[in-house]
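To start, I am sharing the structure in question, which I have written as structure tokens.
Only one protein chain is missing; all other protein chains are in place.
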Amino acid sequence: MTVTGSRGSLPEPATYSGRFRIPQSVLGYTLILLPLLVMGTLILYPAFLSVSDTLTDRNPDGSLQVSLADYAEFFDTPLAVRNLAFSLRITAITVAVLFLLGFPISLYLRFTRGRLGDLIQSLALFPLFVPGIIAAYALIRFIGDNGWLERFLVLLFGYEGFTSPYLRPAGIVVGLAWEGISITVLILTAGLSQIPDSLLETATDVGANRWQSFWRITMPLMKRSVLIVLTLNFLTVFGSFTIPYLLGPASPEMMGPYMRRTFYDANLPSRAQVQAVITFLISGIVSLLYVRSVVSQKVEEES
Amino acid sequence: MTVMRSVAERSLRLVAGRPWFGICLLLLLALVVLGPMLNVFLWAFTRNWTYPSLLPTIWSIEFWDDTFTRADIAEGFIDSVWISLIVTGLSAIICLPAAYAFARMQFPGRTFFLLSFLATNAFPRFGLYITIAVIFFRLHLIGTVPGVVLIQLVNTLLFMIWIPTAAFQGVDRALEEAALDVGASPLRVFVQVTLPLVAPALAAALLLTFVGAFYETQGALLVGVPEVQTLPVVMIRLINNQVIVQYGAILSVALWVPSLLLLVFAQRVLRGNTIASGFGV
Partner (left out) sequence: MSQKKSSLRNALSVAGSLLAVLLICAACAMPVPGQTAAETEVSVIDVYIGSDTNISDWWSNSIKPAFDKAHPGYELNIIHTGSGGGGNGPIADRAMAALETGNDPGSDYFETFNPLQPIGAMEAGLWQEITEDNVPNLANVIDSARRSSNGFDIPYRGSQVLLAYNAERLLQILKDRGEVGSDATEVPSEFVPATWPELMEWICAFPGEFIYPRPDTTGAGREFVTRAVFQANGLEVDRFSVQAYAEQYGAGELTADQIAEINETHFAGAWEQLNAIEPCLYDNGAYPSGSSAETRLLVDNLTTMITIWSDQALQAKGLGLLPEQTKFIQLDDLPMVGGYASSTIPTNANDLEGALLLANYLLSAEMQESVVREIGGFPAISWDLLPSELQEDFNDVITDTVPSFSSSWRAAMFDGWYTHVAPDVERE
């Protein structure tokens, strides 16, 4: 977001002619208290409670003791470990696919003006405006066995060897890539747009030296956007539910559907809690990287 | 490293400003992005569609009537609209004053608190929902409207604070001060000068929040069922368990209308960067 105007210049309390002035910091804290409270109760407290619940065991006499037994059980359950490994693998693949698709598109959009570019931008942003649930339904019809895609391949190209990714791991990757491409392009183009034209022009000429300047100047400037896109996509995909639930195989499962099934169908809520905390821990480093890169960007903007 | 560089170099040469690349990209994107949606659109007007026909074998609109007289869809629609309105309203009441404070007031830790809302994006979403659901389970909030409203509220915080904060910061203080100088009251200045300037961004934040809540599926599925069934949850049931696939197709087409309006709206008012700012870019 481009921020214009006299940001940074403080509001002058003197211009407001009030007799009793509430100190601005008190007023500020009062106004921000409510959303902080909501965040505390609905995000930090549940996360904290799950960590403490799963780390403690109740002794027969009612006292609590720290215990890793719940986690030991998780890692002793072959299915749980398999699902976790599967989730990580699908997440890694999807994040890579999204980047490899999104980067060329964004690069192209940065270099292109005119109708063609506008059209491509609209198409790339289109999935952002398709709710996940509708996307899942549409993709089932489109890529499923004997679906539209297969019919096109058979009738137009005579290609018979199509294997539907629906209900296979590839189905999850296709679905999540479809959903995630818009945000990827959006963030990367935003990142590229922060680089001045003069720097980019050196890159459009393809002499070796100019190329090096692209590599040395443009890419480092893009580092933060790239990091944000990779980490944000990781968190989104790793924490996804609808697409893997509707497009993925019965086994292995992504953590999202696995947790829901454990919580709801198998009626084992404390196991689901352990699974949830494990997803937090696994993605902890990624979360930190994400927060750090956004924070450094914001701080730079603010100052 | 050199291999990677030469691959990257070659792809850059291919990409940069070549019309044929653009046309290929356009066609590919059109197929992949629009294909599934068009397919669903056709299904909504289909009676029978046997393999391997490319178009429906028998066209029909007979299922439209059935779809909209289904009580679960009608009820789900009402639930969804109310819940989304409540979530949007609640989120606005909670967040907009805070956004104003973040933009206009100076207090220690301002930047830290503003950035702390990133926490909403820093957890894998479904894991977070599970931990919330465990608490709701103990509080008997599972299967209640308040439960669904609260879980959907989580998603709205970042957008509802960051987008308006940026908008308030963007207002030129000179305009306000000029109005104050000619003797207008602070309230009047706010309503007549500040508000109109931030209105597009506020409208965008409200609309994004409303549409986001309207289509939110996983939270509603986890804490809403079986008593509260929003439209996306009904849709999951139709996708999974309705033998007549046309219901799902018709509902998809109908459900998508608000989103389409948002798309139109977005092109007029939102620049892509407004949305990107909600993700911390």
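Annotations
So that you can tell them apart, the chains are marked A and B in the order they are listed, and the count of residues begins at 1 in each.
Throughout what follows, a contact is a pair of C-beta atoms (placed from the backbone, for glycine too) under 8 Å apart; a residue touches a chain by one contact, two chains touch by 3 or more.
From a predicted model like this one, the values you see are computed outputs, not experimental measurements.
Within the whole complex, the absent chain has one touching residue among A:79, A:92 or A:281, and that is A:79. Within the set B:30, B:81, B:115 or B:184, the residue that contacts the chain not displayed is B:81. Contacts to the hidden chain, counted on chain B, fall at residues 47-48, 50-51, 66, 69-72, 74-75, 77-79, 81-82, 143, 196-197, 199-200, 203-204, 206-207, 210, 225-229, 234, 237-245, 248, 258, 261-262, 264-265, 268-269.
Within chain A, the residues in touch with the undisplayed chain are 73, 76-77, 79, 82, 140, 144-146, 167-170, 245-246, 249-253, 261-262, 265-271.
We take it that only the chains that are shown with their structure count from here on.
Separation between the centroids of chain A and chain B, computed from CA atoms only, is 14 Å.
On chain B, the positions that touch chain A within their shared complex are 5, 8-9, 11-13, 15-17, 19, 21-23, 25-26, 29-30, 32-37, 39-40, 43, 51-54, 94-95, 97-98, 100-102, 104-108, 110-111, 113-128, 130-135, 137, 150-151, 153-154, 157, 161-163, 166, 169-174, 177, 180, 186, 215, 217-218, 221-222, 232, 235-236, 239-240, 245, 248-249, 252, 255-256, 259-260, 262-263, 266-267, 272-277, 279-281.
Interface of chain A with chain B (complex): residues 1-7, 9-11, 15-16, 24-25, 27-29, 31-32, 34-36, 38-39, 42-47, 49-50, 53, 104-105, 107-108, 111-112, 116-117, 119-143, 146-149, 151-152, 154-155, 178, 183, 186-187, 189-191, 203-204, 206, 211, 214-215, 225, 228, 232, 235-236, 238-242, 246, 255-256, 259-260, 263-264, 269-270, 272-273, 275-277, 279-280, 283, 287, 290-291, 294-295, 297-299, 302.
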